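All protein chains but one are shown in place.
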Amino acid sequence: MPALLEIDRLHLRFRLFEGISHVINGIDLRVERGERVAIVGESGCGKSVTVRLILGLLQQNNVLVEGSIRFDGVDLLQLKRARLREIRGRRICAVFQDPMASLNPTFKVYDQLRTVIQRGEARRDAYAVARAALQEVAITDPDRVLGAYPFQLSGGLNQRVLIAMSLVNQPDLILADEPGTALDVTVQEQTLLLMRRLTEQRQSSVLLITHNLGVVREFADRVYVMYAGNIVEQAPTPELFANPRHPYTQALLASVPTLSGERLPEGIDGMVPDYTSPPEGCRFHPRCPAATSVCRRPQPFGTVGENHLVACRLYRSEHHG
Amino acid sequence: MRSFLSYLARRLLASIGVLIGVSILIFVIARVIPGDPARIALGPTASQSQVEALRHQLYLDRPLPLQYLEFVRRLGRGDLGISLYTNRPVVQDLEAYFPATLELVLLGGLIMLVIGIPLGVLAAYFRNRWPDNAARVFALLGVATPSFVWAIFLMLLFSYAIGILPVAGQLSENLKPPPHVTGMLTVDALITGHWVVFWNAFRHMLLPSASLAMAGLGQAARLTRANMLDSYNTAYVETARAYGVAELTIARKYALRPALIPTFTVMGLDFAAMLGAAFLVEVVFNWPGVARYAVEAILHKDLNAIVGTTLVIAAFFLVVNIIVDIVVGYINPRIHIKRDSR
Partner (left out) sequence: MIWRSKAWFRFSRNALSISGFVIVAAAVLLALFAPWLTPYPAEAGKFVDFAHASLPPSWHHLFGTDTIGRDVLTRVVFGFRVSLGLGVVVLALAAPVGVLLGLLAGYVGGWVEGLIMRTTDVFLALPPLVLALAVLGFLQPNLFNAMMAVTVMWWPWYTRLVYNLARSIRTEGFITAAEVIGASRSHILLREILPNCFPSILTKMTLDMGFVILIGASLSFLGLGVQPPTPDLGSMVANGAQYLPDLWWIPVFPGIAVLVLVLGFNLLGDGLRDLLDVEV
C-alpha cells in the first residue's frame, strides 16, 4: 500500500548568478497515513524549501527539479498548476513559521478563515465552521477573535488561528514549517501539544520541519535527519534518540544542553557548505571526525536497526536500505 | 468605530488650526511684501489721491493686527471684498467659477485612480516583462512632463491630429447649458436628463482632466507597483498561495489592500498637485474655472481676488486631505485601532 507522501530521488537546483546551487541532493522520504514525521536539521539545509516544493510554491523560472513527489499516487511535480491548486488548502495544508506575519493585517481573522473554509466543502455555514474551529484550538472567545485584526491578537493566539486554519478542511497532510519558532518557548510547547492532539484525533499525517530536537522528541513518530540537502539518517523517534549513528546526528545531540548540567554542549566545527560548490560525496565529511578518503564518494544507506537507516561509510551493509 | 470618529475629530480640529494659520500667512504675504499694494494695483500712472483712496478702501492705513481682525471679521460674513477687475464681489466670482474647476479635478482624480492604480497592479503582476516596462516608461513620462506640455500634446493629438475631441471651452457654442443645480455642467446635465448636453460637456472635459491627471497617474502607478511587489514578498501572501488562493485573487485582494495603504497616503499630495496644475491647464483650454480666474487676477494685480482664491483653494485642499485620511483609515485599521488585549 503506497504511502500518503512519497518523495523519490528529489533534486533541487537553483540557477543563480553565481552558479548552480544544488540545494536538495537526492532525498527519499515517506509519510504514511496518520503518521507524524519530522525533518530535523540546521538552518539552510534545505528543509523549508522541500515544503515549498511539495506545494509547488517555487514559481521562479530558475528552478530545476528532478525526481518525484507522489501524493496519494499522483506526482505533484508533473501536475498542471490548476490541478495543484486544487490540492492546496484542501488535501494538503501548511502552517508557516511566523504567525504574525502569516496573516494579512488588513483583513479580519474571520475573512481569512472564511476564504480557506470556502475552499473546502461548499455549502457550509462558514461562520459556524470558523467558530467551531477556533474553539477546537482552545480559543475561549472565538467571536472576539473572528472579528479582530491579526495585529490585535497575541502571537500565541495567531498561531492557534493558523493551526485552526490548517485543520478546518480536514486535510490528509499537514506541512508545518518550524511552527511556533517565532514565539516564546512555553507558547511553542503548547502549540505543539495542541497540534499533536488534534492530528491524532483526525488521523491526519504531519510533516514537521524543525531545527529543534526537543520538538522532534515530543511530536514525531519518525525522524529524518537532514544535512546540506541530504538525508543522513532516518529512524523512529525513540530509536534515533537512543542510538544515533551518523556522526552528524551524534554531534547534533551533543550540542543540546542538558538540564543536569553534567555535560557542556559542544558545537560542530566548520560551516554549512556552499551549495554552488559542495563537497563531493558525503557533504558532511569536511566537518566529520570520522572522515576518510572513502567519504568523497556518495554514501548509500545502510540498515542498522528496525526502520533505522544511516548514510555513512561506517554502517555499510550488504543490503541497502 | 468610535476610535475612528475620535481620530476624525482630531484631524478636523487640526485642519481648522491650519486653516487659520493659512489665513494669517496669506494676510502677511499680502501686507508685508514690499511695495504698496494699492499702487501696484493701480499702476504707476495713477494719481496719489487715487492711490490713497484705494488704500483707505482696502484698510491699508490701519495697524496690521487690526487689519487682520477686520479681515477675519469679513471672512466670517462671507465677504472677500470686491474684485478690482470684475467689479463684482469676489465671493460671487468664486461661486461662478469654482464648480468648473471642481468638475475637472474630480474627473482628474478619478482618472488618476482608475487608470493609475490598475496600471501599477498590472506592472507588478507582469514584473519585468513587457507590460511592466511599458507601464513604467509611461508612468515616468507622466510624472516628468509638465501639465501644460501634456495639455498641448493631448490637444495636438486628439483635437487636431485625430480630431475626435474638441479644442477648448466647456460646451459647444450651439448648445445651451443645463439648468443650474450644482454649477457643474456634466452633473447638472445628468441630473436634469439632458443627455446630449451631458455628452458634449463630458467630451470637452476629457482633455483638460487628463492633462491634470497625468502626473498623479504616473505617481499612482509607480507607487502601486512598488507596494504590490513588497506585498507579494510577504509571508501572508505566501500563506494565501499555500492555501490555493488563485493568483488573480491575490493580485486583486490580498496583495492589493495592504499595498493601497501607502499608496493612498501619498495620493493626497498628488491630488493637491492637480490643483496646482489646474492653473496651467485651465489657461491652455480656456476653461472657466477658479484657477484661470486666479491667473487673471494675478496678471491684473487684483488683490482681493488673489487672497480670496488662495483661501478657497487652501480650504478645498484641506477638505480633500481629510477625505483621503478617511479612505486610508478605512483600509488601514491600524491607524485607529490600538493593539488591545491578549
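Chains: A and B, in written order; residue numbering restarts at 1 for each.
We adopt the following convention: a contact is a pair of C-beta atoms (placed from the backbone, for glycine too) under 8 Å apart; a residue touches a chain by one contact, two chains touch by 3 or more.
Computed from a predicted structure; not experimentally measured.
Visitor: Which listed residue (B:Tyr125, B:Tyr232 or B:Phe279) would be found touching the missing chain in the intact complex?
Guide: B:Phe279
Visitor: Taking the full complex into account, find the residue in B:Leu80, B:Ile306 or B:Val324 that is in contact with the omitted chain.
Guide: Of the candidates B:Leu80, B:Ile306 or B:Val324, B:Ile306 is in touch with the missing chain.
Visitor: Pick out which of B:Leu54, B:Leu171, B:Ala294 or B:Val328 touches the chain that's been left out of the picture.
Guide: Final answer for the missing-chain contact: B:Ala294.
Visitor: Take the complete complex as the reference. Which residues in chain B touch the chain that isn't displayed?
Guide: 17-19, 21-22, 24-26, 29-30, 33, 35, 37, 40, 128, 140-141, 143-149, 152-153, 155-156, 160-161, 272-273, 275-277, 279-280, 283-284, 294-295, 297-299, 301, 303, 306-307, 310, 313-314, 317-318
Methods note: only the chains that are shown with their structure count from here on.
Visitor: State, to the nearest whole Å, the distance from the C-alpha centre of chain A to the C-alpha centre of chain B.
Guide: 54
Visitor: Along chain A, where are the residues that touch chain B in the complex?
Guide: 55, 57, 85-90, 93-94, 96-98, 101-107, 115-116, 119, 149, 151-154, 156-157, 162, 165
Visitor: Any idea which chain B residues touch chain A in the complex?
Guide: Residues in contact with chain A: 234-246, 254, 257-258, 261, 331-334, 337, 339-340, 342.
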